[in-house]
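Missing here is one protein chain; the remaining ones are kept as they sit in the complex.
And then subunit A:
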Amino acid sequence: MSDDNATDGDATAEPEFGSRSRSAEPNTVEPKGNQSAVIAATGGAHTVEAVAGSGKTTTMVKRLRAEIEDRDVAPNRLLVLTFANEAAHTIQAKLRDELGPQDAFDIDVYTYHSFSSQLLTEYAYHVGVSPEFELVTEADRPQLIESVYDEIDFSFVAPGAPSAGGTNEGTLSELTSFIESMRREAIRPAAIRSYLPDDEALRALLDLVGDLKQMAHDVINVDANDIMWADDELAERCDRLSVVYRAKAREFNGDGPVQTAVGTHLEAMAETATRAADHLRTATELEWQDYRLPEAMFEGETGPLTSIAQTPMGRLDHFVHMLRRVRAFVGAYEAYLDALEERNAFDYDELIHRTVSLLQDETVRGDILAEWDAVYCDEFQDTDESQLELVEELRDGLDIMVVGDSDQAIHEWRGQDPENMSNLPASFEEIGLELNFRSRQPILDLATNLDPEKDAIEAYKEPNPPNVFKVDSEGERTPAQVSTTISHLLTGRFEDVPDRDLSDIAVLVRRNQNARDVAAQLDRDSIPYTLSSDAAGDLGHGVRTVLSYFRILVSPDDDVSWQRVLLHLYRIPEADIDTLLTAGETVPEGYEALTDADTALARPDRVRDALADYDRLRSVSTTHSISELYRHFKRETRIDWFLRESDRDALSNVERLIGAFNDSPVQSGLTPAFVDYLERQAHLLSADDETATSPGSQSDDAVDIMTVHQAKGLDFDTVLLPFLTESEFGHITLENYQRDLYRYDVLVDDIQGELDDPLRADCSDDQIAEEWRVLHVALTRAKERLFLFGNDVEDAGPGADLLDTHLPDETSDTPVHWSAEGPRLPVWDALMDSYDDLADRTPSAVRDSTDAVNRGVDEDPGTITYYQSEVTTERALETVLEFADEVVAGTLANDDPETDAATSRFADAPLGGTVDAELARQHSHTALEAVRNCERKHVLDHVVDAFPDPIAGTATESTRTHTHTHTPADVGSLFHAVAELAYWRDYDDRGDWRTACTRLAQSRDLQPALEPALDCIDRYFETDGSRWPAVGSEVPITATDIPDVAGDVTGYVDTVRRHPDGGLAVLDYKTSRTRNELEESHQLQLYVRACRDRFDDPITHAGYVYVGEAGPATELFAVSELEPLWTDVLDDLQAADESAFENATPGSHCRFCEHRSLGCPQAEFSYEDEFRVDRR
């Protein structure tokens, strides 16, 4: 992913260096629209309310530059705060580009957390903590929470059956979510304690709710009492309920706020029951709903009344049980805080709170604030309550500018407060950034039309219709429609829409399930896609194999884990495992007991290896700490080689856990309990917030599928938004609405005094507002084209309206403010209104693509011709997949060669024998070098692209990181990268080159190669070649039509320069120690030939610029000098056309060969121990 997509509003940012695909815009984009106002603004406090795609971060960076350059502010007097690491890195990168590394480095860019951590470390003694205070990260927190599990009051929550490790998963995750929400909202245990009624009262409430529900069932449930259609009977029974409610209401008069709320609610219920009774008596034509409604209202059983999202009894029931859980967990929460204090540790929330207190401390406040003149807060809409407090403290002493877009606040569930933006004091001067550089106008209009209160966003780009496409779509058909739309886009089958590439297209969804459904369909249709990491997915196979290995280390009798390890890691056949388990109780015992393993087992070698590894690790596990064991484990089993990328990510969670455990006071060895812990927590971590919200990946060669949350900050040429229906898009808020409300939202609001009444207040606005913002973010990701898939709001079903008529209204003493149907989210209706409006004003901007797409959905995929026979596309795909499965299963060769000529020909191919078909060959300079040394190496590296020996690869890598050495290749690639960048950026003095080199070494992790590369730069500037004007850098070349050569020639020319004589010179940089002879210079020959017709002017020279120890020097040959060598080049090219695996030529080149495991190398370079070069 390139940086210019990393955060919002980067449309005006220059492209990342080196990305050839984008135009190399110069670095001096003029500010547009209101950006100048932001840059020029003076005064103490500003808020920049920026719309999506308005370049807010870029503008902020330009302002910082103006501060430094025009207003002479020292860079280190500027403080920039942002929300996440990701965002901090983006700002740093932009600052480097804008200001150069020195000034950029001097500006303090922090996340809120890193800022607090820094301040507290500095003032640790003043605060009374050790400067080495421990930080409890998200990865450490579960361990801490488990340690307070036994402080749960189990007389208020049933502990349930224990799962592995002794906790109950449900209870533990309840506790975790409770503590996390309380920390997020800065609610202290004392506040909770004083909110809760005392135990006796709470038990009475629980008892009351149970009894009332039971009573309602016994009295007004129409089935249980057989009173369906009995109007008067049911009315009379409702009256009885009313009497009871009223009597109970009196019991709670004035005992405390909670009891008062319950008492008032019971009054309201009494009134509701009376109204229901009246309705039953007086209404003329009663429907079945009228009879079912009382049980919905008073028993909480909504049954067929599907439109009802909340009921009087439901709210009461969930409220009281929330109190019960809170009561059960509050002690554990206190213990959690005590444990933090005892360990001298802060969690992230505490970190911020402490910093706020520090800033409020008059004795140090002045000193701290004196460090800076101004503070800039980016992505301000993402701040939460405590971060806002922090900012407010800073504001009192510093100039401040906050930048954000409240329409993009979509993390409220994580504690973020979208109001932070708009609730800033009036002393803040507001500047709006309303010009959008990303999207076409109709896309923006569609988004802003949704809300009449919202101002229009103006697009900077010229119109280029059509931009908005709608597809009427029903749930089950949607994935197929999405897939068809993508294939239409790829093949240019939509009218007015040019062909799109895979990289142009993204599918954004609300829920992971939707993403999986779309992915499954694209799978079936063979469209490549990338599914950004799935937050709630299961543990990967690789990670489970790792955990299984840990299990057998602590419990050798765990057959299940043995079988997994042996099957997955060692590829041992099941029959062998059977043999082992039959011979002994456990696998190791079975192996001991086998007298003749070589004949009893199909793969004795593998079993031997497996058990040898196991023995070694087991002995390590008895003496070493877990993290050491883990290092050994990784080395012995080479587990990395068995993992997919997603598994490696998940494995890093396991590593985090092991790492976190190491910090605990007692470093212990591997125990069964620890394996349980790992397993449990790895599951939890695989579902943590970070994976749910970290930006998704933007791929170059696949359609991206991700959730809207993952797409925040990204943009795409063409965006598809499927599942825009109320039930799919609103699912998270609408499903279980009443229950989720009492997942502490109500508690928090009530404790903070922001709620009229926990039972009768309407709480739907906040939640629903966030869903609309999510939609806004989704729509504004599209640059050129936006496809909407959805349909009308489903028929809500009966009941809710009727229930509302029974609820006490504002005329009552006890009005109920909510509506039974809860919040609604008619996304499609709203979008279609907006769409129609757009269609009226600019008909060319919109298209109804329903028919075009549906025609495609039902289309026959056709046939293909395979070896003269016609097969359906479907069948062909299936066949290929079957073969692939057989390759994996190792059964591809088992086919009977007589059965089907075409199949057997295909099936035999990978297993040797003669096939006529040859892989197409491509030649390059390095390939020709290889073929001169060894044909086998040429075939492996340049024809079939064979993977290198696993161990050789690992060894090189570990050597590099451990000893901080560099290879000549590192120096070469660093220098070449600098030279290329310098070309694009017009760097022409030595200082620029050196700066760029330092930066690139850092970003590419080539630090050890920096010094030698800087030497190369110094030498370069002493060469003649460096003074000739460049006309190209890293010029890609191809020559396809060389007579008598089958393969094409490809490569890159380092630089093409204008020779003082007038022609062009093709130059190659050499960072090596030695010089090349003319006779060896096939490379130059190739380049000259390939560049012959590429430039307007003729190529007259070719040569080398020596910048390594062989230089500084420019060695140039006239083209006429080179031409006689062509016959040699031709020989090499022909050799490369014909090279064969069989022809191995050992020699000194074997030293760097990555295929030595084949057994062919010169003796001194062969592995000592097969496959293993290094077994430290």
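In this text, a residue touches a chain if its C-beta (ideal position, glycine included) is under 8 Å from a C-beta of that chain, and two chains touch if they have at least 3 such contacts; residues count from 1.
Throughout what follows, contacts and distances are computed from a predicted model.
Novice: When one chain of this assembly is omitted, its UniProt record names it as which of these: "Class I SAM-dependent methyltransferase", "PD-(D/E)XK endonuclease-like domain-containing protein", "Peptide ABC transporter substrate-binding protein" or "Methytransferase partner Trm112"?
Specialist: Its UniProt record gives the name "PD-(D/E)XK endonuclease-like domain-containing protein".
Novice: Just to verify: which one of A:191, A:881 or A:944 makes contact with the chain not shown?
Specialist: Answering carefully, the residue with contact to the hidden chain is A:881.
Novice: Tell me which residue among A:426, A:889 or A:1163 touches the hidden chain in the full complex.
Specialist: A:889
Novice: So one chain is hidden, and I want to know which residue out of A:121, A:177 or A:863 touches that hidden chain in the complete assembly.
Specialist: Candidates A:121, A:177 or A:863; residue touching the omitted chain: A:177.
Novice: Of the residues listed, A:89, A:188 or A:203, which one is in contact with the missing chain?
Specialist: Result: among the candidates, A:203 touches the missing chain.
Novice: Just name the one of A:49, A:146 or A:1068 that touches the chain not displayed here.
Specialist: In the full complex, the listed residue that touches the missing chain is A:146.
Novice: From the list A:116, A:168 or A:381, pick the residue that touches the absent chain.
Specialist: A:168
Novice: Give me the subunit A residues in contact with the hidden chain, please.
Specialist: 146, 149-150, 152-168, 170-171, 173-174, 176-177, 180-181, 199-200, 202-204, 206-207, 210-211, 214-215, 218, 321, 411, 413-414, 510-513, 516, 519-520, 523-524, 534-538, 541, 544, 548, 551, 555, 557-564, 567-568, 574, 578, 581, 672-673, 676, 687, 692, 707, 709, 732, 736, 739-740, 743, 881, 884-885, 888-889
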